[in-house]
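In what follows, a structure is listed as structure tokens, so that the remarks can point back to it.
Only one protein chain is missing; all other protein chains are in place.
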Amino acid sequence: MKLAILGSGFISRFYADSLVAQRRKDTIVSVYSRSEVNAKKFAEDYHVPHYTTSIKECVEHKDVDAVIIGLSNDLHLESILACAAAGKHVLCTKPLGRNAEEAWQMLQAVEKANVVGGYLEDLCYTPKFLKSLASIKSGAIGEVIWAKSRETHPGPHSDWFWDKAKSGGGAMVDLGCHCIEISRNFIGKNIRPVEVMCWADTRVHPIDAEDNAIGLVKYENGAIGQFEVSWSFRGGMDLRDEVMGTEGTIWLNNFLRTGFEMFTSGKGGDYIAEKAESNTGWLFPVGDEVNELGYNHMFTDMFDAIDKKREPAETFYDGYIVNAIIDAAYTSAKTKKWEPVQIKDWRGKFEAKANKQYTDFDENFYLIKEEVLPSGEKKIIIKNKKTGSIEIR
Amino acid sequence: MKLAILGSGFISRFYADSLVAQRRKDTIVSVYSRSEVNAKKFAEDYHVPHYTTSIKECVEHKDVDAVIIGLSNDLHLESILACAAAGKHVLCTKPLGRNAEEAWQMLQAVEKANVVGGYLEDLCYTPKFLKSLASIKSGAIGEVIWAKSRETHPGPHSDWFWDKAKSGGGAMVDLGCHCIEISRNFIGKNIRPVEVMCWADTRVHPIDAEDNAIGLVKYENGAIGQFEVSWSFRGGMDLRDEVMGTEGTIWLNNFLRTGFEMFTSGKGGDYIAEKAESNTGWLFPVGDEVNELGYNHMFTDMFDAIDKKREPAETFYDGYIVNAIIDAAYTSAKTKKWEPVQIKDWRGKFEAKANKQYTDFDENFYLIKEEVLPSGEKKIIIKNKKTGSIEIR
Amino acid sequence: MKLAILGSGFISRFYADSLVAQRRKDTIVSVYSRSEVNAKKFAEDYHVPHYTTSIKECVEHKDVDAVIIGLSNDLHLESILACAAAGKHVLCTKPLGRNAEEAWQMLQAVEKANVVGGYLEDLCYTPKFLKSLASIKSGAIGEVIWAKSRETHPGPHSDWFWDKAKSGGGAMVDLGCHCIEISRNFIGKNIRPVEVMCWADTRVHPIDAEDNAIGLVKYENGAIGQFEVSWSFRGGMDLRDEVMGTEGTIWLNNFLRTGFEMFTSGKGGDYIAEKAESNTGWLFPVGDEVNELGYNHMFTDMFDAIDKKREPAETFYDGYIVNAIIDAAYTSAKTKKWEPVQIKDWRGKFEAKANKQYTDFDENFYLIKEEVLPSGEKKIIIKNKKTGSIEIR
Partner (left out) sequence: MKLAILGSGFISRFYADSLVAQRRKDTIVSVYSRSEVNAKKFAEDYHVPHYTTSIKECVEHKDVDAVIIGLSNDLHLESILACAAAGKHVLCTKPLGRNAEEAWQMLQAVEKANVVGGYLEDLCYTPKFLKSLASIKSGAIGEVIWAKSRETHPGPHSDWFWDKAKSGGGAMVDLGCHCIEISRNFIGKNIRPVEVMCWADTRVHPIDAEDNAIGLVKYENGAIGQFEVSWSFRGGMDLRDEVMGTEGTIWLNNFLRTGFEMFTSGKGGDYIAEKAESNTGWLFPVGDEVNELGYNHMFTDMFDAIDKKREPAETFYDGYIVNAIIDAAYTSAKTKKWEPVQIKDWRGKFEAKANKQYTDFDENFYLIKEEVLPSGEKKIIIKNKKTGSIEIR
């Protein structure tokens, strides 16, 4: 695959690191930055033969098969329209839009142009996530009743994140988009998100957008997707997911506790662990960041999808649904009520229901709980199907 | 201290185990159970000289200084009234009432009788909790902006828990009372809880009460206390607390991951780890359950408080506040809106405010973020105090 | 129990903290220190009615039932002889002697005087250790084939530890004594330790004794007890045990990772976690140190043993065996060979053998391994009993 990258900042470099990591056959052939200096520097660092300060020129470059967008949120729409116009496949960083309305336009643009619209939701491609999802789909934890995803850190790298006009919002747009799509995958993408309840507040920083938020997303089958996001967390970057199913539990820790622990007095050298808040004392590095954060598996899926003319696991439609949920969350944060998720063109299941099945104790009673006591005795708690009375056997 | 215990079931035995654990000088002199067989058995097991099937006889026993209540929730009020009538100090298990109205009557009874009303909230006495609270009070994590407490397990031991009339509710009354009081301590007991937003649902069991709930409690200074409770969690008993402060973070794991890990093929013996769902494979026991769950430190505080005529750390007033918050949570779960916490006789601080202080970069700008990039460069994000525009230096 | 304490330093204060922790009925009635100032200060801090600078006066105090020795290693023998002369029970801190010869004299003194000689090996009383030991005895992990115990930290508090004449040695005497007795309990106290192989070196400090050592103790049934000790470990105090059995595994972490994690920027307060090397960044405190380190359960066992005229779990004989193993370790560190453990008066089992039982596949073959492959196929590796050839079925 021959690639163009729009953007030369933090996320674009992360993408490029992943693309050159393990002798991948895909290559970057053009890079765009509004700053010529940055475009040139990026081209040199990653051996990209062509650079430009024109999005159009980059996108229309004759060798380019697919375009990767690593720009600030306010530039996604115009870039995607340029790709669609040029008939190039387009892979866009998260969140797709600043809101659902923008995302909807992007979705329509790629569908009309008949190009692949890949949604670069890396955290839905981490190795732990992929294996968890396979386990859940195989039934290993039964029906999912709650899926929580948490991303918190001390705040983003670039100035535009902090500017609501450019970013579309604060921690909820920046981090919540990950959490929402993670929970949505675990609960089932074909289950409709129905309504959202959200708390959001600006607690620490001198900004207009929220720097802390918690939200509950209710799905049609009764499952709850929860997100916890913060730009004021202290201690590094906390990336954790938890899922409760009727038959099991999954806990993922993607960053701060991955089996790599280090103590340094600070006397030795000047090593600094990434995103850590300090460089002495106990540190918790991550081995291979681009792999652990899902970039490698994400690009493999995206390019394979384009090659094989199938949909990638994360599409622009997914990005649109996430934006629709975030929109409802912002409304709820203001109205202080559960707010409906407004979705045009729902493509999943209709009238999904929980697979709630009570266990019969016998024909007259349901089993509530069976337990072996420390004494070795067995205790059975049952409920009379008719009277509703609860008894011990 | 000479003690009576009302109740001979699971929690009363836990209390007794703690009371006899380390050659404590306090002794149990009387035990009540509605079943004579159980009362006698308990008296034998713990060398209690007197047992009875009359609450009145137990409470009024001449040697008794203080009464410990380990009965089902529906019997708390009548027991406390009996203690107050007899002029005996009374220590009541959690939750105090089935609702705030009951709790209020209990509070008034002990205050009128001028006896100590101790609220047996053991999880606010675990060694980890006590040390965390001391750290927070010393300022080690700055101002608390979010305190989450989680208690989930596969459901309670006794039948009355599952019967809403006796218990007053489901997982929220049973487990949420712990979580609420834990968060409240971390945020500050003198900060008024203002309103509650709650989701509650019956997902797995054939019961009327909720078996899963999540709630957010907003405090007057903007802090959020969060609770996560479940009677359908798989994998044992999950007891975790997390606190985010402006200067730090605290994570506590009280049960499932405490540095004790064991694998057994099951061929060896018939050892069963407590509350574990299995007795083979990887197990995570707890060393000294009565100490880790706070019982030892709780009773030490309660008896010292009575001896020294001071208030214990957890009083009936605290129990009442917790009930008031749970009441608001149930209302919110129905109305699907934030609901106010109704408190008679607020005894804490009025008009608490967050200590929000922006950091000046210079006289014209606030500092948003300062960061050292992988390249070694320093990046500073600032905000113009007048125009609000965000810049990078 | 009425107690005297010899010593007023770090370990004596730890003992006293445990003795007053949970309204224990045992009381300290006299304290000795060679410094009158320290004796008086200790007496005030712990409300001890009598203090003295004479060991004899302290030990012979009429109210004293039992004496607790918290003095430097060179003073254990004379103190124990004084207790034996006075006919008082005596509980001595670890290690018992500076070498086996001293320990043997102490053992003989208490046995001749017919008083209890309790060996204050607190790490064989931690809650996790006690529960592990019960599991192992119940057969949960099969036969123990390797038991490792590790204690490492940045070095002891008092000057006498660093002075070989007073202490008897370095990290091996100070920390190895714990590790050896822990492994010995897990393997079985009645299994004879046969020989020792040891590496010891002085790597970091300007001292004569070793500051790092690793040793293997071979027991008669083939089991290996391993110790790892260091006075130059960086990162706090690392206290971990690992046991491999034929049917299971046990991993204990007693200090650095117990489910209590804290990050502090250091801006907040001046809180310092105990034995931590820093007071900012990620810290790992312990909830209730005296309980987690076994002091509470240790004293309960010691006093109950005296009351009930039974042996405590850890006796002077155990202290003597530990010293005999350490002696062999020092010899091995010099000769660079396995060295025999010299034990006078072995009181355990003779000719212990491993319970090695091969599993028959059928009458001609032993089963080596049975495995389900990712493909679902079952693979069986067997060994011909006569020819010894290994085959796959």
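Read from first to last, the chains carry the letters A, B and C; within each, the first residue is number 1.
As a working rule, contacts are C-beta pairs under 8 Å (C-beta built on N, C-alpha and C of every residue); 3 or more make two chains touch, one makes a residue touch a chain.
A quick note: this is a predicted structure, and the numbers were derived from the prediction, not measured.
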Legend entry - Touching residue (missing chain; options B:234, B:297 or B:369): B:234
Inset, instruction - Can you work out which residue in B:15, B:146, B:284 or B:361 touches the chain that's missing from view? - result: B:284
Legend entry - Residue of A:164, A:257, A:337 or A:385 touching the missing chain in the full complex: A:257
Legend entry - Given A:79, A:93 or A:132, the one touching the chain that is not displayed: A:132
Legend entry - Where the unshown chain meets chain B, residue by residue: 234-236, 263-265, 277-278, 280-284
Inset, instruction - Name every residue on chain A in touch with the hidden partner chain. - result: 21-26, 126-132, 134-135, 138-142, 245, 247-254, 257-271, 285-288, 291-292, 296-297, 299-300, 303-304
Legend entry - chain C residues touching the omitted chain (full complex): 141-142, 145-146, 152, 154-155, 157-160, 162-163, 197, 199, 201, 203-208, 212, 214, 216, 218, 222, 224, 226, 230, 232-235, 244-249, 272, 274, 336-338, 354, 356, 358, 366, 368-369, 371-374, 379, 381, 383, 388-392
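Here is the rule we use: only the chains that are shown with their structure count from here on.
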Legend entry - Centroid distance [mean C-alpha coordinates] between chain C and chain B, Å: 36
Inset, instruction - Return the distance between the CA-based centres of chain A and chain B, expressed in whole Å. - result: 33
Legend entry - Residues of chain B engaged with two or more neighbouring chains: 141-142, 245, 247-249
